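The structure follows.
With one protein chain held back, the other chains of the complex are shown just where they sit.
Naming follows writing order (A, B and C), and every chain is counted from residue 1.
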């Protein structure tokens, strides 16, 4: 069983749309936050520190996918469970499940890379091999 | 060739994150807006009008996926091309490609349904068969 | 001393902009959420319930103002303290202070009204007198 982390979030009024329910795009934002909270819980330094020390600016996404099982609305607490499903040489796969109590609200899958900036153009980035020490912290 | 529509959006400062590039979650927001702009261009009424006339509140998502090909940053114009790839009985598949000039920035795929509210609980929704007249407008 | 409530929020990566700090617009979102959390803590029902029972859809803003004292960034916890500073016949004034530990990060002031929808046009709203029972809960 890989290491996992649960991030709790209370849905806000502003997260909901005229259909009265969470706008789906917010799940991607929350899964992204849950990814960073997972890394923090595992002991991976902040991206500010990693950029200063090794140039790594974070784990940008190559691909993201989510399925929306049940609607949620404001005032409800969501527990987002996150773990790494697969480690490749330069990319890894994160999984997320958002639950309200026992009800699955949404499930997500992200393919991410560790990235540095291209020299000379701060808006261009490229993937680097996954740092072994951080992978070890997260397994 | 199915009907398609192009929605132009200029990336804003607030859309970009500490990595200096667009936060990926925004592509899902923009694809969602491009879906609605597609419907508007095809002649489908606003969801306000459809809710009043037939109870249909819009086209919530069952599943969303996107691939991020190249980073974009603020001040750049993105052209998002959208079309319906497949029509099923109760769901349909929208596709989106965001380009900056000739460069593909991101590609998206959404599975959507036409939905009405459950009687008695405005935050519960259920799918209804795709209205044939609107499908005809969009093909 | 009026009743007050503290809402804690951990700043997310997506809340920060290319300057590496929280984009100021988020403070307005968080103050809005803190307002709703204040009402919940005081026992005011959800706007879903109030809309069904009395037509009141919430407390839209007439005016909002904030001062930004110090920057904050992701991974930091903010404690947002909220209270009602003044009750008028049809409007009230909420105040918010966001702190990181002892450091004031931002201060906000909102003028709000209790509102119902105009008959016949769900996107038009109008203020109603402040319900005395809810005011009593919040004082």
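Note that a contact is a pair of C-beta atoms (placed from the backbone, for glycine too) under 8 Å apart; a residue touches a chain by one contact, two chains touch by 3 or more.
Computed from a predicted model, the values in this text were never measured in an experiment.
In the complete complex, the hidden chain is touched by one of C:6, C:42, C:57 or C:128, namely C:57.
Contact with the undisplayed chain is limited, among C:6, C:42 or C:66, to C:66. As for the chain not pictured, it touches chain A at residues 13-14, 16-18, 20, 23, 25, 48, 73-74, 122-123. Seen from chain B, the chain kept out of the figure touches residues 10, 12-14, 20, 29, 32-33, 36-37, 40, 46-48, 58, 73-75.
Taking the complete complex into account, residues 18-21, 23-26, 28-29, 32, 47-48, 57-58, 60-68, 71, 73, 115, 122-125 of chain C touch the chain not shown.
Definition applied: only the chains that are shown with their structure count from here on.
Both chain B and chain C derive from one sequence, and where they touch, over half of the residue numbers involved are common to the two copies. Distance between chain centres (mean CA atoms), chain A to chain B: 23 Å.
Chain B and chain C have Cα centroids separated by 30 Å. Residues of chain B in contact with at least two other chains: 18, 20, 23, 25, 48, 73, 122-123.
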